[in-house]
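Here the structure comes first, spelled out in structure tokens, and everything after it is commentary.
Here the complex is missing one protein chain, while the rest keep their positions.
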Amino acid sequence: MLKPRKLAKALGASAVALTLILSGCGTATTSNNTSSTAGTITIGAPVAATGSLANEGKLVHDGYTLWENVVNKQGGLLVDGKRYKVNINFQDDQSVATNSASLTEKMYTQDNIRLFLSPYASGNIFSATTVAEKHKVPMISGGGGAKSIFTRDYKYVFSAYPYSGDYLGSVLDLLKTQGVKTLAFLHADDVFSKEADQGGEDYAKSHGFDVVYSAQYPSNASDLTSQLTQIAQKAPDALIGTGHFQEAVLLVKEAKQMNVNFKSIAFTVGPTMPSFPQTLGKDAEGILGASLWTPDLPYKDDIFGTSKEYADLYKQTFGVNPDYHSAMASAAAELMGLAVQKAGSPDPQKVRDALAGLGTVHLFDGDFTIEANGSISGLKLPVVQIQDGKAVTVWPGSFSQNFKDFPLPAWNKR
Amino acid sequence: MAILEVKGLGKDFGGLRVLDDISFSLAEGTVTGLIGPNGAGKSTLVNLIAGSDRPTRGEIYFFSRPLHKLPSWRIARLGLARTFQITRIFKDLTLRENVRLAAWTIGMRGQKLEAEVDRLLALTELADKAAVLSNDLTLPDQKRLQLARALALQPKLLLLDEVMAGLNPVELDKAILLLNRLRQQGITMLVIEHLMRVIMNISDRVIVLHQGQLIADGQPSEVVGLSQVQEAYLGSRYVKSKAAEMEVSGLGGMLNAGNQES
Amino acid sequence: MKRQRNMFLAACVLLLALCIPPLTNDYIVQVGTEMAMYAALAGGWNLIGGLTGYPSFGNVAFFGLGAMLAGALSVNAHWPYWLAAIASVLGTGVFALLLGLPLLRLKGHYFSIATLALAQATLAVVTNTKFLGGGMGMSLPIVGSPGIFYYVMLSIAVLSALITYLLIHSEYGNTLLAIKSDEVAAQAVGINTVLAKSSAFALSGLLGAMAGVVYAIWQSYIDPPTVFEPSITVLMLVMTMMGGAGTVAGPILGAVLIGILTQLAMAVSQNASSLVLGLGIIAVVLFLPKGIMGSRRSGKGGKRRGKNTFPLRG
Partner (left out) sequence: MHLWLQVLVNGILQGGILGISALAFSLQWGVMNLINLAHGTFQVLAAYLTVLILQHLGLDPLLAVPLVFIIFFLGGYLVQFFLINRVISTNLFMTLLLTYGMDFVLANLMILFFTADYKSINTPYANSSWQLFGLQFPIVRSVALLFLIVLSVLLWLFLEYSRPGRAIRATSMGTEPARLMGLKIPHVYALTFALSSGLAATGGVFFGLSNAFSPASGGPLTVGAFVVTILGGVGTSWGPLVGGLILGVLDAVGSVIFGPTYVNVITFGLLLVILVLRPNGVLGRAG
């Protein structure tokens, strides 16, 4: 039944293959400095290039890469008087959370990497951060901010993202100024969407809104017409959708098909991405997006300059306008750079302590404070609105002058 | 005493009535031939008795115990074994494992189990092929395997569905001998067979099915002489191929034709 | 004699596997843990899919349910993890047994799709059950070391191989093979096929759940989409078929080879690793259609079918 010779052959082949892999990886990582710099600081990032998160994964990838490019172009990261090249080691987790963890492990053990940036999506971040915590090396989230990531008493996990539950606050503030009273909420069933929705609904209720409809749908839903029909019966002023890109597109398409009209429509994920107006054309006009960053914000730092300059550089490098996913990723990478500089060395323990002690920082994406549990607070979240196919900042503060199309014209009047 | 009693048995497939109102009983220790043209419902009847299929109407009793609601594996364990017209063997198992599995399911273990398997393999003259993967056996060997496997259940009633089709005359004689030996051991048998020579040789009694109905029941020599039986045969299956030879009616013709069959 | 040689080989492989943690680094141990996990899962799949001939497409349900149940019992009900693990494995086994009764009446593709539906339905129910984390996932405390999890997973893989070995060399295993060959005939020789199939399915479920509960505490974070990912079932199937369905070594060999193929693919190209994996699977199908170990005993003079024959289907 067993065929020993075949088995032996297969085992031999596997042994050879394993050796090859290991030696291959070995050579890849001993990339010593070639230029005049004092060395290279390598940062690991298990980010999806394939699978269901490939789209957002690429945005995060590009955000990290932009920081890497800029720092190296400036001659490297100045640490304790010496300049270090930075190198981000990307590994494709194929959108699978288990892979995020095992690749982090791989980079730690095999490639001797001690500093990490997170993958995209809360589930993958959960998995990857447990490995970082196990090995006591810092990982900064540039791909999501579910609150439950930070309620685990981890000491080595930090973030550039605000809590998911805070995303909708600004949108609701904006709607409040327009006299919106009744709201319908629809959200997907993943960690991020549930937290964002819960945070939003709580905020709405405590700020005098009336939540007339709330429902959870399974991720990747392909038909929500009946929910829209139901919502239409309650005739709420605004629809708030918390889910994924494709579901935001689906909701707009179907709301129009069903001729269900709202004074305002807002999504947490979707409108900030350039492909949203591209995909929906003029049907995207006037739709609000809860954003974490826009190029219009009045912040700046030493690496990227102003938000505007960041956006220009990004466009120049990757050919498309950045959305907040990329900016938050860049900010996370920047945070890592700041911590290394403050620590005076890439030693993971020192970097971790430096991160914990950074306090309030001023980056191109805003001013925020690193909290004791690794999360951040204080970031003022903007709101964007699709106007003429572009995402225009309409919140906070004086940006509200840009706000228009309220109430939204009926679908058949567009 | 009746070992098997069939009362008003009927089976429909979709709208098609395959068996209708079949009633008969088998006396213990007898051999009964079940004949009829193709499509008469013989195999269906065996399937119903063995529990491989459920009757639409009617009842079946085995030693006065109702069978028509039992799953076929319970029926097998009660001592009612069968073979299949189109051989059904466990092709991933060796010949020996095929037979041993059946003996094992009725509770035999250890030395006794092995000895019984040896006995059955010798009885069916398969001993030299015991280690062969049953998928690699010839068709006649597979048919014998089915018989050995059925016997391993130590049946009181054996349903044999064309176990001899495809055998050459020498093998046929051996098979008849074997069945006679089984009869001597007191195993009751219901034998489906197209070969009239076999039926005439071993049966105490013959039942004839035609278009799902029981049209004759009696001594072999009586039954073969009945006009409705001849009609059933001549009408449906002979006319086409053997019409020329089949001018002679009666026993001789049936026998002759039966031999060339299959 | 042949059996002794096999035993010797198996012992060598096991010894080699035992040496991995002290001799290599944590990453290889991690990869090894994953391979052992898949070997255990594929071994479990092999019981129902390979031996019994019922191609389950939903075995991930047992893995997922095992993980989520153990997580919930320890996090939400505050049971010690070992107790939660045992309860979860047993619970999942009963779940498999009960669900197996109606599902195993179906054959071929119908059984496949029914088990796929079972996995999806279980995922949907878990996602909507608050006690089981309700789609938010669960964080377990970080405990143990990579080596410990490796050895635990390895034991489950060995257990799974051992069960397969014992089955194949027992009448119960022959019962399953008989069912795979011909279920009607199996019943006709007195085999209680319902019991035999359901118990194989339950065993399969137990092994899946064992891998699941260890996975949960090993990863320290579990959420439904990850542990109910349909491709995990597909991987079990791919590995078993690749190694050889119905054999003891097949699932293990398959798990190791796919594991190595994945690593190779990642080494070859960062962006196209999935592509390379896909091409690898296609290549295996085209050039190793019988699995590396071949199907059970098929080498013994069995008729091999030609490339373009189209046999009658049942």
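Note that the chains take the letters A, B and C in the order they are written out, and that residue 1 is the start of every chain.
In the analysis below, contacts are C-beta pairs under 8 Å (C-beta built on N, C-alpha and C of every residue); 3 or more make two chains touch, one makes a residue touch a chain.
If you're wondering where the values come from, they're calculated on a predicted model, not measured in any experiment.
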Chains still shown that are in contact with the chain withheld from the display: A, C
Which residue of A:Tyr217, A:Tyr314 or A:Phe364 touches the chain not shown here: A:Tyr217
Of A:Gln227, A:Thr268 or A:Ser291, the residue in touch with the unshown chain: A:Gln227
Hidden partner chain, touching residue among C:Leu103, C:Leu132 or C:Leu253: C:Leu103
Chain C residues that touch the omitted chain in the full complex: 49, 55, 102-103, 105-106, 108-110, 112-114, 116-118, 120-121, 123-125, 127-128, 230, 234, 237-238, 241-242, 245, 271-272, 274-275, 277-282, 284-286, 289-290, 305, 307-313
On chain A, residues whose C-beta touches the chain left out of the figure: 49-52, 54-55, 57-58, 95, 189, 215-218, 220-227, 229-230, 233, 245-246, 249-250, 252-254, 256-259, 275, 279-281, 283, 411
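Just so we're on the same page, only the chains that are shown with their structure count from here on.
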Intersection of contact partners for chain A and chain B: C
Most widely separated chain from chain A, with each centre as the mean of CA atoms: B
Between chain A and chain B, centroid-to-centroid distance (C-alpha), Å: 73
For chain A paired with chain C, centre-to-centre distance based on mean C-alpha positions, whole Å: 34
Shared interface positions of chain C, touching two or more other chains: 296-297
Two or more partner chains touched - positions in chain B: none
Sites on chain A touched by chain C in the complex: 1-4, 6-8, 10-11, 14, 17-18, 20-22, 24-25, 49-51, 90-92, 94, 96-98, 101-102, 105-106, 108-110, 123, 126-127, 130, 133-134, 148, 152, 189-191, 194-195, 218-219
In the complex with chain B, residue positions of chain C that touch it: 171, 174-175, 177-178, 180-182, 184-194, 246, 296-297, 300-303
Chain A-touching residues of chain C, taken from the complex the two chains share: 2, 5-6, 9, 13, 25-28, 30-31, 34, 124, 127, 134-137, 139, 142, 146, 168, 219-221, 223, 225-226, 229, 247-249, 253, 256-257, 260, 263-264, 266-267, 270-271, 273-275, 292-294, 296-297, 299
